[in-house]
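Written out below as structure tokens is the structure these notes cover.
Not every chain is included here, but those present sit where they belong.
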Amino acid sequence: MTLRFAVLGAGRIGVTHARAIAAVPGATLVAMAEPSEAAATSAAETFGCEIRSIEAIEAAGDVDAVAICTPTDTHADLIERFARAGKAIFCEKPIDLDADRVRAALAVVEDTGATLMVGFNRRFDPDFGALKQTIDAGRIGAVEMVTLTSRDPGPPPAEYIKVSGGIFRDMTIHDFDMARWLLGEPVETVTAQASVLTDPEIGKLGDYDTATVILRTASGRQAVITNSRRATYGYDQRIEVLGSDGAVSAQNHREANIEIADSAGFHSPPLLNFFMSRYTAAYAVEITAFVEAVRDGTPPPTTGEDGLMALLLADAAVLSVAEGRTVRVDELTR
Amino acid sequence: MTLRFAVLGAGRIGVTHARAIAAVPGATLVAMAEPSEAAATSAAETFGCEIRSIEAIEAAGDVDAVAICTPTDTHADLIERFARAGKAIFCEKPIDLDADRVRAALAVVEDTGATLMVGFNRRFDPDFGALKQTIDAGRIGAVEMVTLTSRDPGPPPAEYIKVSGGIFRDMTIHDFDMARWLLGEPVETVTAQASVLTDPEIGKLGDYDTATVILRTASGRQAVITNSRRATYGYDQRIEVLGSDGAVSAQNHREANIEIADSAGFHSPPLLNFFMSRYTAAYAVEITAFVEAVRDGTPPPTTGEDGLMALLLADAAVLSVAEGRTVRVDELTR
Amino acid sequence: MTLRFAVLGAGRIGVTHARAIAAVPGATLVAMAEPSEAAATSAAETFGCEIRSIEAIEAAGDVDAVAICTPTDTHADLIERFARAGKAIFCEKPIDLDADRVRAALAVVEDTGATLMVGFNRRFDPDFGALKQTIDAGRIGAVEMVTLTSRDPGPPPAEYIKVSGGIFRDMTIHDFDMARWLLGEPVETVTAQASVLTDPEIGKLGDYDTATVILRTASGRQAVITNSRRATYGYDQRIEVLGSDGAVSAQNHREANIEIADSAGFHSPPLLNFFMSRYTAAYAVEITAFVEAVRDGTPPPTTGEDGLMALLLADAAVLSVAEGRTVRVDELTR
């Protein structure tokens, strides 16, 4: 059985997923939906697929699954529509910036029995996977402290910041999901600090560019997340997990594995500068995991619930910064 | 001119400083004071110095400076006595576990015009010195985020924990001093979380073994400190500083710079396991800096004020954990 | 224009090139030739291409280029046939194990004006490419010493050894080509030593498993190649180039970029264990370079002459070991 896909949205993330679908055994790309004619035409040529409207895809008998790669504010609606249309759904994160809207969409998913996987691509990175397997194999004992360092090469444009939901919901949300994945226990409290250091414009929009978050579980495990919107040396993505018997860490990826030596010392290239080049392998593994879950009728590895929980941690971080206090997650879930 | 020293206390840190004094040009070790006869005899033989009582050293005409390496609860008294006796004073950290007692001792130092240097040895580590010079040279632009990772190989005995003042005043205090040194701006707020993960006995004593602290300056610079009383792979001491133009980090020291490759992969030795072997060079540089400050009549690089400020940050961290909130440093300094 | 390919041979290297051709823009896979019916069927299904005979491909109007991935002893014949048939030719190394047979085939290529590229995949590895660019940019000054370390995870089966031409013609030949590429001057002398250390069976076949070669140019530049048929830690492929102003090196690729720390020290995974996984990117870049050369009518980056010269260096190494002396390359080219 081959899973027949339609990709909604032919922006850069839509194209990334289309490419992954085209390369994954057991999947085929039937159609894309895209309002921009130029983008639509280009995608259709690249992938040799049809261009269809959302409505046509909803009604199509030759489409088993959709990948939702449209703007964030359309995700929840599309999830509901395609859940009702009986399609398996892969949706880019976040489901929505509002937790109640997410809850409503998840209720539809549950009612319809649809398969929904949320695109937390980092869980599928081969290095992070090897790190997770090291933990799961008991190699470092009980997890005690997770340290996540995520820094973007540079801040996004103001237009993006405005609709992003803020640094915690847009950028830290990936780290919240990774922390949940790695801690092995539910997060109980969120404590955060945030600053504006790279660009005062970001502050004027009510957002931050530099943030630190401490997550804590009931047993006292901690996760520390540090974020910055600016790292001149590239896209900085590191994980370290300390356990009772040892530690495991995943290193950054450089543009090339070379080193130059001269009278000033030793020099190696900067990090891969873009999330799409850094996570190329992760995007392929992610789609494969979705295809396998749909094929086997097993729960997808990243669920709507994962999407909701990461958003709630982001909401708690926003509250923690605003009130200068540690926030219990159950304040937001009661 | 040669600075003539007496070392008070012949425990392991007293012996460390005695060795450094013996090796530093411009300094000589005249005497040690030590209540244990066995330790006193051993030290006298090793260093070829006299054993004298505290009182005799106070009155001695052939002693210019003292190194206070006695138990913490004697530090403040001894500082006051030797300040009044006109000796230059090097005192191990902390001055006292109580901020008011520290203030009283510093008042005596100020009244007498004595030279007082507090032993924050990490500032004198050659690698950390190279890191600081990199920042001061403007190489990474404006400092934005300091990340300090300090983990001990294993927890100290319960007897030590009881009199230590707790993890923040005993262990994190070094990181507080390093953060102050590296941030380049006064710390305005302290936000902390702490847990008991390595040994429940530590919790019964009212202390923690795993802690995370976020420091924040008025302009929004942040320092993140993570501590654990247990790291199976050795004494973990790392610093990373992110700036507007780049970052600089200092790596750990391993037992040997070798790597073994076999069918399981690549293996290198654990970290140096003990603060004295890790910071051997730092202790020598530290005493040299003290000798030079006394000789030149310049302020020592780590002052009594530095000792007080690090203690106040520890007090703020204790309060932050207890109350689940961000604490302003000026709550403790008003 | 799309370059229409037939791949001759559906063994593992044929499949590798077929996959690369299928993924490269501007190329398409029309057919494969393969005597094993099982292999042929599998390949045809995987790539959605036809199975044809060599003769049919020779005569085909819809094939512009062939990739010769058949056993070594067929390469020279096939090059001649397809040169005469007017196809562009990509041929796996070596062209032949006999230099005169190579010369004869290259004469046919020259007469017919055919495009011939020889598959020295390492030149197309992105890391080695970055290393080469570093040299070409003048970053390390004049090249003085090239150090090439190539070690296989384990020896090939005796059946393979018998037809391989020996370690210098089978394994070192890649290093000879890399040395020529990196030295920037013609090699003048070859000095070699070889031993049997991993398996006495290899010695019984008249071959070696451990070898060291020193190449020297007229101006005194040196290249040092060390080879072993056994490295328990994986497929070891390193290059270092020392120049008058500095040095540049390319590191190995590990299975995952993670590090585990425990009481025994720090551990990272072994190297990628197989040349096909290590050089996946190189194979893709290589085919792209061939497609571009054919499309643009430019000389391919690795020519038949490169194939001949690397073979002559191997022949010289064999002679050097046999006679215990430095061999001048012009002894073999006169």
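Residue numbering begins at 1 within each chain, and the chains themselves are lettered A, B and C in the order written.
FYI, a contact is a pair of C-beta atoms (placed from the backbone, for glycine too) under 8 Å apart; a residue touches a chain by one contact, two chains touch by 3 or more.
All of these numbers come straight from a predicted model, not from anything done at the bench.
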item: Where 3 copies are displayed, count of copies in the complete assembly; value: 4
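Following the convention adopted for this analysis, only the chains that are shown with their structure count from here on.
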item: Per Cα centroids, the chain farthest from chain B; value: C
item: Central subunit by CA centre of mass proxy; value: A
item: Cα-superposition angle relating the copies chain C and chain B, to nearest 5°; value: 180
item: For chain A paired with chain B, centre-to-centre distance based on mean C-alpha positions, whole Å; value: 41
item: Chain B and chain C, separation of their C-alpha mean positions in angstrom; value: 58
item: Residue list for chain A, restricted to those that touch at least two other chains; value: 245-247
item: Chain B-touching residues of chain A, taken from the complex the two chains share; value: 142, 144-145, 147, 149, 151, 189, 191, 193, 195-198, 210, 212, 214, 216, 219-222, 224, 226, 228, 230-233, 242, 244-247, 324-326
item: Chain C to chain A touching residues, read off their complex; value: 126-127, 129-131, 134, 139-140, 245-253, 255-263, 269
item: Interface residues, chain C side, partner chain B - complex; value: 231-233, 254-255, 261-270
